[in-house]
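To start, the structure under review is shown below, and the notes come after it.
The complex is shown incomplete by one protein chain, all other protein chains being positioned as in the whole.
== chain A ==
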Amino acid sequence: MSGVMKRMGMIFRAKANKALDRAEDPRETLDYSYQKQLELLQKVRRGVADVATSRKRLELQLNQLQSQSSKLEDQGRKALALGREDLAREALSRRAALQQQVTDLETQHQTLQGEEEKLTLAAQRLQAKVDAFRTKKETIKATYTAAQAQTRIGEAFSGISEEMGDVGMAIQRAEDKTAQLQARAGAIDELLASGALDDQSGLAKDDIQSELDRLSGGTDVELELQRMKAELAGGSSSSQQAIEGGTGQSPSQQQPQDTPRFDKQ
């Protein structure tokens, strides 16, 4: 890989020993995330305010339409009282048109109200999350700072401080690498020995197997000897055991439970 991702990563790593990078300092990152969350919260709140404003405007329009509608109704009633049926019809037909608008606006109003409730709930949830994040962030930052201070103290004690310069750091890195490789080699040896890893050469496993075969072979000989001794010494006692109801076990049967047996891995 030679793209931007890799190159940025390499630069970060190369520089990380000289200075703690801002973007890679978890405390800075946490603060930045918190800032972003606050901005998001602000946006959601602004959204709630916008929706509430639109809702208010609709309510005002609705009130106006409704008062116009009742005015037209009164006018129609008066016109009818004066015997002007044509005027009354005109007023009522205008009122019907207004009523249609009122219905439309009421539907819009309901939708907006639903949106507002949803957004308010979202804002409350987000607020709770942001609060929780702030607490967690401060805890992590404190832990990180403490760990960093501890590392600095450790470095000062062992003489590996920044004042030692690049040479000292390079030596330290080389030593770390060596220790890591040694630890890895040791771990691989242990894993091979335990059988958790297969040795591709097949040599290590053969050695272990032959040792196991040798041990289990010896155990079998011992068992055989004990069984024969028991046969010779206690011909009568074996018949006694048979009379006692077969609950007793002969020494050769008991032995496998007491003596550890080696199973193939």
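By definition in this document, contacts are C-beta pairs under 8 Å (C-beta built on N, C-alpha and C of every residue); 3 or more make two chains touch, one makes a residue touch a chain; residues count from 1.
Keep in mind that, in the parts below, contacts and distances are computed from a predicted model.
Its UniProt record calls the unshown chain "PspA-associated domain-containing protein", which is the correct pick from "Hydrogenase iron-sulfur subunit", "PspA-associated domain-containing protein", "Heme exporter protein C" or "2-ketoisovalerate ferredoxin oxidoreductase subunit alpha". Among A:Lys43, A:Arg57 or A:Lys136, the one in contact with the hidden chain is A:Lys136.
Remark: the residues of chain A touching the chain excluded from display are 1-9, 11-12, 14-15, 18-19, 21-24, 26, 29-30, 32-33, 36, 133, 136-137, 140, 144.
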